[in-house]
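Dumping the structure here so I can ask a few things about it.
Of the protein chains in this complex, one is absent; all others appear in place.
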Amino acid sequence: MDVTIFMQQMINGFSLGSMYALIAIGYTMVYGVLRLINFAHGDIMMVGGFLGYFGIAVLGLPFAAAVLLAVVGSALLGMASDRIAYRPLRSAPKISLLITAIGISFFLENSFNVFFGGVPRAFPVPPYMEKMVEVSGLMMPVSAILVPVVTVILLVIILWVLFKTKYGMAIRALAFDVDTVNLMGIDANRIITLVFGMGSALAAVGGIFWAVNYPSVEPMMGVLVGLKAFAAAVVGGIGSVGGAVIGGLIIGFTEVVVVAFFPELGGYKDAFAFVFLILILLFKPTGILGLDFEKSRF
Amino acid sequence: MNIAIKKDQWINLAIIAVVLWFIWFASSHFDEYTIRILNNIAIFIILAASYNLINGVTGQFSLEPNGFVAIGAYVTALLLVTPEAKLYQYAIVDPYPFVMTLHANFVTALLLAGTFSALLALCLSFPVFRVRGDYLAIVTLGFGFIIKILAINNPEVTNGSLGLNDIPEFSNLYWTGGIAIIAVIVVLNIVNSKFGRAMKAVRDDEDAATAMGVNTFKAKTLAFCTSAFFEGVGGGLLAALLTSISPDLFDFFFTFQLLIIIVLGGLGSTTGAIIGTVLVIGGSEWMRFLDEPMKFLSYETTAMPGMRMVVFSLILIFIMLFAREGIMGKRELKDLFKSKKKGDK
Amino acid sequence: MILKVDNVTKNFGGVTAIKETGFTVNPKEIYGLIGPNGAGKTTMFNIITGNYAPTSGQVIFRNESLSGLKPHQIVRKGIARTFQNIRLFSSMSVLDNVLIGFDFQARYSFLESIVRFPRFISEEKRIKNRSMEILDYFGMSSFAHDKATDLSYGQQRKVEIARALATNPELLLLDEPAAGMNPSETEELGEIIKKARNDFDLTVLLIEHDMKFVNQMCDKVLVLDYGKTIFEGRPCDAIQDKEVISAYLGDFHND
Partner (left out) sequence: MRKLVVLASSVAILASVSFAKEVKVGVVMPMSGPLAAYGQTCNEGVEFANSLTPTLKNGDTIKLVLVDNKGDKVETATATTRLISSDKVVGIIGALTSTNTAQVMAITDKKQIPVISPVATNDKLTEQKEFANRVCFTDSFQGAVVANYATKDLKLKTAVVVIDQAQVYSLGLSKAFTEAFKKAGGTIIKEIKVSSGDKDFKAVVSQIKAANPDMIFLPMYHPEVSMIARQAKQIGLIKPMFSGDGVANQTFIDLGGDAVEGYMFTDFFDYSAPPTQKSKDFIAAYEKKTGKKEVNSFTALGADSYNVMIDAMNRCANPEDSVCINSEIKKTTAFEGVSGVINIDKNGNATRSAVIKVVNGGKAVYKSTVNP
């Protein structure tokens, strides 16, 4: 196991990890504000992937325009799901919210399966993304480098929004107590819908880059990734955007290390995300970066 | 007061007698296909009634059924399949010696399946019930996922994705129907006891329950382990009905079906769980037409396979938005009569 | 001495909610904890009930330290409480609400409840009768089968106290019992608490703002301000104490 192979695996881990992080951020934001596990988040990522596919393959848009289409489309879907399904249930018991989220998740998966068929479709990756970059013997496609870069940029943007803008303050306040925010003259429902929009937009970006790195889209692609991304968000510390990135990287690295250095455990790769989840709950329920929910958020 | 109790007992006995008669009548008069659906309904009543205990009665949102049903099915299958049948069907790798020695009769197999699931539930309850918040949903979801992966990656025990075949078909309507009656009685007895009250208190207001001296951790764990026990037994019955099981039988869709059942029936109502089961399991057979080509006012749609699933998820969302109480709300059968009596008082 | 709060301090991060506070409550006494908002009264309550662990100091009940005990264990030792905003179990009847208090006193096991053993039936009958007695005592037995949250505010308060008494406590903690009540209801509540104190030989520790109610009820009071004790003694003396007044009404003669 010479150094280049080790480095190659580390880069694989880093790109997979940042993929999970990108989606985990969306989970954490919605959970931070509404204490809701958005089961449909993984499927909104799938919708993002499909919109990207339609943008490029059907409408012939350039890559950037397709990403924009996916982001806007998914954001609207996220907002619509909040407006139609979650807003009426604001005062309902927590269990109804969770069941509705599962209902939406199944609805998205199965309606796409019925209307677009279960056959995976090849995602038209733009050529410059496929170009290989060689650095001292290490080979990686441009897309594998782009993802960590995009994740960092988005992380900075979100932290800027959260801590430097009016809306950010409203969102952070909302995370404490929805009712008091209303008293402060802020329309809490509008902010919550906005958060859904932001979370879904992030999922769409995650979906696009997932489809670019693994060029295929199909209705069930969001299920497994979504679960792992949520486990990442909890491991990192639910509610903390930075925690989501750390959790994503941990799970991404573990999966690569397992396959690279313990091949016979290959079959268990997907289980590790959940093993971490249960361990974290045993020893540090608030997660690595997480803060005790009674106190503060993000 | 005790005249009312006497009357209730008579009503219960009458209901059980009617159900037993129906089981005898069905298994001797109905055709194979209807009997199989009734078997499915009976097994799902066991699963739904017990799943309602942790979800509806104790208000702890958990997604555990597919994990424990899988455990129950595998434990029962390993105990029921004859050593010769095991020898020839383990294709990937030879089974461990202890797998060959495993053998038990049907009742012991089901009891072991249930107890094993309940013990596993006990271990799972420590990381989960110590902490508040809805981690239970995700941990139980992950747990079901891990069980499926373990079943796939341990061919020496479970024969991997080939699954276990030639399980003797013990499940008939007497077994599934009988155990369904027992399960419902046990769940109702628990709900109408101090343990049931403690569970309902935990659902309504956990802090207030603690302030009344209720050990909420114990109440939640009792509900979780009881649910797991019956899910294990239900899994065993399912294995003995299908006569062949494989890991992909126990994925999340199994839990999703149970979720629709107890939500439709009314979270917290055992009678509701029974009604929900009949509607969803029976209904899904009847709704097969959704998958075939349909005629809406002379507009002929081509076959849209999978349409049933879309309709199911819409029903779930619809119930949650507009009829959150479900059919029975939190009421039981007896409450229906009572409320009528109170009405005319 | 039935309850001794021994030099307790509690801080959340940088904020010191309670600073070296101690007091003792004698049997059958009605002891008032008063002070402006944010003085640490509710925090003290939560320390006694075990919901918060004190940063330093301890709580001794019947000369046995409560530190390290879980809230429900403390209740079983004989300390019951009510909440400021009434928290009855919404899905259950009045009778069931009270029965919850008897939960840990019913002597039958899980298996016995499943197979309806005779011990189960006799125990259930016993605790149902006891509950009806308590409800009768509060004149609420006719509402036994109604849904707890359908009752009026005053009636719900009575059910909450009845439910607390079901745990057969020696010390009853009342968190602003008179909050949201008109004078006649407060008057009636005061009588009930006093009567209950004698009939169930209880000791009562209550948090309250309504000074008229405190005067009518409490044998002794402790006034807290920013977590510190500024007065201990009889309520009528507290009203004249300079420090208490300035804590409540602000220092207007700051010459």
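To keep things simple, chains are lettered A, B and C as they appear, and every chain counts its residues starting from 1.
One rule holds for everything that comes next: contacts are C-beta pairs under 8 Å (C-beta built on N, C-alpha and C of every residue); 3 or more make two chains touch, one makes a residue touch a chain.
Since the structure is predicted, the reported quantities are computational estimates derived from the model, not experimental observations.
Participant: What chains on display are touched by the one that is not shown?
Facilitator: A, B
Participant: Among B:Gly163, B:Gly213, B:Gly232 or B:Gly272, which one touches the chain that has been omitted from the display?
Facilitator: In the complete complex, the chain left out is touched by residue B:Gly163.
Participant: For the chain left off this view, which of B:Ile37, B:Val99 or B:Ile185 is in contact with it?
Facilitator: B:Ile37
Participant: Tell me, which residues in chain A touch the chain that this view leaves out?
Facilitator: On the side of chain A, residues 1, 5, 8-9, 12-13, 15-16, 113-114, 117-122, 130, 132, 139-141, 144, 210, 213-216, 218, 220-221, 224, 255-256, 259-260, 263-267, 269-270 touch the unshown chain.
Participant: Could you please point out the chain B residues that touch the chain left off the display?
Facilitator: Against the left-out chain, chain B lists 31-33, 36-37, 40, 88-89, 91-92, 149, 152-153, 155, 160-163, 165-166, 238, 241-249, 253, 285, 288, 291, 303, 305-306, 308-309.
The rule is simple: only the chains that are shown with their structure count from here on.
Participant: Work out per-chain C-alpha centres and flag the one nearest the whole-protein C-alpha centre.
Facilitator: Closest to the centre of all protein C-alpha atoms: chain B.
Participant: Measuring between Cα centroids, what's the chain most distant from chain C?
Facilitator: Looking at centroid distances, A is the chain farthest away.
Participant: Just how far, in Å, is the C-alpha centre of chain B from the one of chain A?
Facilitator: About 32 Å separates the centre of chain A from that of chain B.
Participant: CA centre of chain B versus CA centre of chain C: separation in Å?
Facilitator: Inter-chain centre distance comes to 42 Å.
Participant: Residues touching two or more other chains, restricted to chain A: which are they?
Facilitator: none
Participant: By residue number and range, which residues of chain B touch two or more other chains?
Facilitator: Residues: none.
Participant: Over in the complex, which chain B residues touch chain C? Could you list them?
Facilitator: That would be residues 186, 189-190, 193-195, 197-198, 200-201, 203-205, 207-216, 222, 268, 330 of chain B.
Participant: Can you list the chain C residues touching chain B in their complex?
Facilitator: Chain C residues touching chain B: 49, 51, 70-72, 75-76, 80-81, 83, 87-92, 96, 99-104, 106, 108, 110, 113-116, 120, 124, 127, 163-164, 166-167.
Participant: Which of the residues in chain B come into contact with chain A in the complex?
Facilitator: 55, 59, 61, 124, 126-128, 130-131, 133-135, 137-139, 141-143, 145-146, 149-150, 152-153, 256, 259, 263, 267, 304-307, 309-310, 312-314, 316-317, 320-321, 324
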